[in-house]
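All protein chains of the complex are present and in place, except for one that has been dropped.
A, B and C are the chain letters, set down in written order, and residue numbers restart from 1 in every chain.
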Amino acid sequence: MGVVPLITRPLWVTLKYLVRGLRRRPATVLYPFEKVRLPCQWRGLHRLDDEKCTGCGSCSRACPNMCIDMVQLAPKKKRPSIDIGRCLFCGYCVDACPFDALEMTGNYELAVFSREELIMSPEALTKVQDVREGTVDEELWKRVYGDEPVPDYPPLPPKPQKGKKDAAKKEEPPRKDGTEKPPECGFTGADKAVPGEVAK
Amino acid sequence: MMGTAATQKAGEENGSAGAPPAAGGPGGFQQRVLGELGRLQGTVTESSVTGPRRMLAKVAPDKIVEVCRLLRDAGFEHLSALTCVDYDSELQVIYLLWSYKDRCLIELRAAISGAEPKIASVTSVWTGAEFHEREAYDMFGVVFEGCPNLKRVLLPDEWSVFPLRKSFKVESIHEKRKRIEAEKAKAAKAAAPAAAPASEPAQPPKQGGTPDGAPAPKGGGAP
Amino acid sequence: MTQMWINMGPQHPSTHGLWDLLVRVDGETIMEAQTKIGYLHRGVEKIAENRTIEKFLPLNDRLCYVANSSWTTLFTMAVEDLLEVTPPERAQYIRVVVLELQRIASHLVWLGAYGADMGLLTMILWGWRDREIILDLFSLLTGARIMHNFPRVGGVRNDLPPTFKDRALKAMDYMDQRIPEYEDLCGRSELFAMRTRGIGVLPLEKAISLGCTGPMLRASGLEQDVRKEEPYLVYDRLDFNVPTGQNGDGWDRYTVRLEEIRQSASLVRQALNNMPEGDVMAPGFKMPKVLPAKTIYRRAEDPRGEGAIYLVGDGKTNRPYRLKIRSPTYVHLLAIPFYIKGARMSDVPVIMGGADPCMAEVDR
Partner (left out) sequence: MDLYSTMHGLVSWLVNGILGLLEGAGMRGPVMQLVRWMYGALEHAITVAVVVVLILVIGLLMVILMLWIERKLIARLADRRATMLGIMGIGKGTGAIQLFADAIKLLLKEDTTPRKADKYIFAVGPSILVGSSLLVLVAVPMSDGFAASDLKDGLLFAMAVFAFAPFAVFLSGWSANNKYTLMGGMRSATQMISCEIPLLLSIAGVVMLAGSFRLADIVHVQDRTWFILLQPVAFVVYIVAMISEIERIPFDLPEAEAELVEGWQTEYSGMKFAFAMMAGYIRGYIGCAIGVILFFGGWSSPVPAYTVDLPWGGRFSGPVPELWFLVKVLLLFMFLVWVRAGLGRVRVDQIVTIGWKRLLPLAMFNLALTVALMAFSDDIGTSPPVAGAAFVIPAACLTAAFWRWGWFR
């Protein structure tokens, strides 16, 4: 190729972005100040629902890395404690729980100061708040999807209820600790994909 | 263990659901290869077609280079992989060859003794075989005579252990769980003849160490 | 100048990942090279012999940190062959969508790093910016950006969320608009051509005898793609063509991979548009207590080449007796010393980047 196209094409395409950058925000999201909202089925930190959990231990058997230990809180009461230092966040324990007691929130900022704090005791697991702050990245949304950014991902059809209680459940009672449950994103067929231990 | 099943006949393995054998398929080609392998009665035993694109053949270890050269000239240019499987009665070196033109894969199995594994190197047929042979040496200790630089590729050179041999025992996650529960039960029984079990508030000592199966040799074998 | 050995790695800005290419240099030209790998060896094959199939599944995502689901899908297909289970149609279509999105994301990472090797810093930013969109699609579909843990033996973990289809189609249109920009920045720039034409030439018969596969082999001129050679999932119902190069140098590797991004985008569209209804897991399938005593060799087209798994069941426990992972980049990295002689010191990062190293799958 000759001299002129030597550098005109790359310079031309970078200039286009300079000009676009003047009227619309460039692609960067300044993480600590602007956060991007994660979809509802994001596999972040676990949260334990104390009433639903019966301490059956199927989550600790399903865990590939043996991170979940059943802790004896009271003579008849066992609850799982999760060592998130070794946890793969693979979601097996949530799939394996027959009573839907474990669920995964959207928290992904899990840094702690010491290795011991990584082992989340059952009480800590119940007090986990689903911190889903931040807004959808409007700029990226407008560029790629064109239409108005949807504030949150629309909930999926509710997950089929399993476990001992009958399927036709009434409106779920509001949670005692007042945290509002994130929009429900149930999966069709996810439970049958329960890996769990060999069909014991 | 697996030894007795070594001569198992691979059942009719259907290729993945969506793979109807291409019209004509490599059928004709496979018959021709079977014919050629049949002629080498002494060296090749049990050559068979085990699937729309799969063939199997057991080869005597000392004739491996001639068979490989013959197959490569017949059309199997691509040495996809060269690996070993450690059955306790023998160590099988597996050659997986793929033919680009006729789209068929043949699996050659050469059974060598596990004690002092030695086989001729096929780097004269494919230069790329050297990489697979170095890894097989690194993991199984199989010495390939004639391989240009047969050194360890993944593990540090001063290691004397061949990790993928079955003799190199590593405690699996399930045995580890049983061992921990056994220790916990023993500790609870020993500590709890007087005190009520509820009084044991402290969490059980977390079993430290890496998740199971860490390659670090725990003194050659877990307790 | 006297000849000296220079380490291009392991702590070196030009090596993507932890590996070391020792290079004997006379002035600026390279006389000889040696590859040193193994810094990221975790013994995955030994771990696999001690875990049940389901518990080993999440580890497959860690096999290659840039193309995760391609290895998990490959492993699940191998196990399905072993157990003779066929996933339902819809699950196979979803797997194809995930595989092709993964291929685009992996090629974008490669394109960015390839530009950085030549000092073209803008290319990284555009590569990573457009990969974000695909990672968002994955986080919507599977719940995680990189470690998806999405395929299961007998199907996939969950069905597509309702908004996924049209967002993915729009993302593919966005990707088609971005490709001409990459060509402007790299393809049509004389500097890029000066740095890649005739660099690290790998002739065809040497590539075959070394065992190179995938984009490296196609750049040398042989039209060979596992999706066409041995069609798996539903690839035989989708039409796409396989790009090839002429003389196997850095330039052809770039054109082959860029064209593959286009093909993958069209594949995702085809798969999404004619995806049948139905459930996503093989109905009534339960993992058996014992794996059948068989050996399976399943091959698939990884973004880097021909990935394959050799699985041996021993008919006694539900743990694989032997699992061999054939990694395409393992061969490509060890093959570099065979065709790097005569290159210049500045070409070394371009040649190393051309092999698209992903160290997790090389060292296993």
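FYI, contacts are C-beta pairs under 8 Å (C-beta built on N, C-alpha and C of every residue); 3 or more make two chains touch, one makes a residue touch a chain.
Treat the numbers as computed from the prediction; the structure is a model and nothing was measured.
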item: Visible chains in contact with the missing one; value: A, C
item: Listed residues C:Asn247, C:Ser266 or C:Ser346, member touching the removed chain; value: C:Ser346
item: Identified contact with the non-displayed chain, of C:Gln34, C:Thr86, C:Thr122 or C:Asn247; value: C:Thr122
item: Contact residue for the chain not shown (choose from C:Glu28, C:Glu84, C:Glu205 or C:Glu223); value: C:Glu28
item: Positions on chain C where the hidden chain makes contact; value: 1, 4, 6, 8, 12-14, 28, 115-122, 125-126, 129, 185, 189-192, 194-195, 344-349
item: Hidden partner interface residues of chain A, rising order; value: 1-4, 6-7, 10-11, 13-15, 17-18, 20-22, 25-28, 30
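Heads up, the rule we're going with is that only the chains that are shown with their structure count from here on.
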item: Pair of chains joined by more contacts [C-beta pairs], A-B or A-C; value: A-C
item: Between chain C and chain A, distance of the C-alpha-averaged centres to the nearest whole Å; value: 26
item: Chain A and chain B, separation of their C-alpha mean positions in angstrom; value: 38
item: Interface hub residues of chain A, defined as touching at least two other chains; value: 64
item: Junction residues of chain B, two or more chains touched; value: 173, 212
item: Chain B-touching residues of chain C, taken from the complex the two chains share; value: 37-38, 41-43, 45-47, 50-51, 55, 77, 80-81, 84, 86-87, 92, 206, 208-213, 222, 224, 229-237, 292-297, 299, 306, 308, 310, 312, 314-316, 319, 321-322, 324, 326, 330-331, 334-335, 338, 363-364
item: Contacting residues of chain A [partner chain C, same complex]; value: 1, 5-7, 9-10, 12-14, 27, 38-39, 41-43, 64, 88-92, 95, 104, 140, 143-146, 150, 153-154, 156, 185, 187-190, 192-193, 195-199
item: Chain A partner contacts - residues on chain C that touch it in the complex; value: 51-52, 54-59, 122, 125, 129, 132-133, 136, 139-140, 143-144, 147, 149, 152, 154-159, 161-163, 167, 170-171, 174, 181, 184-186, 188-191, 193, 279-281, 286-287, 289, 318
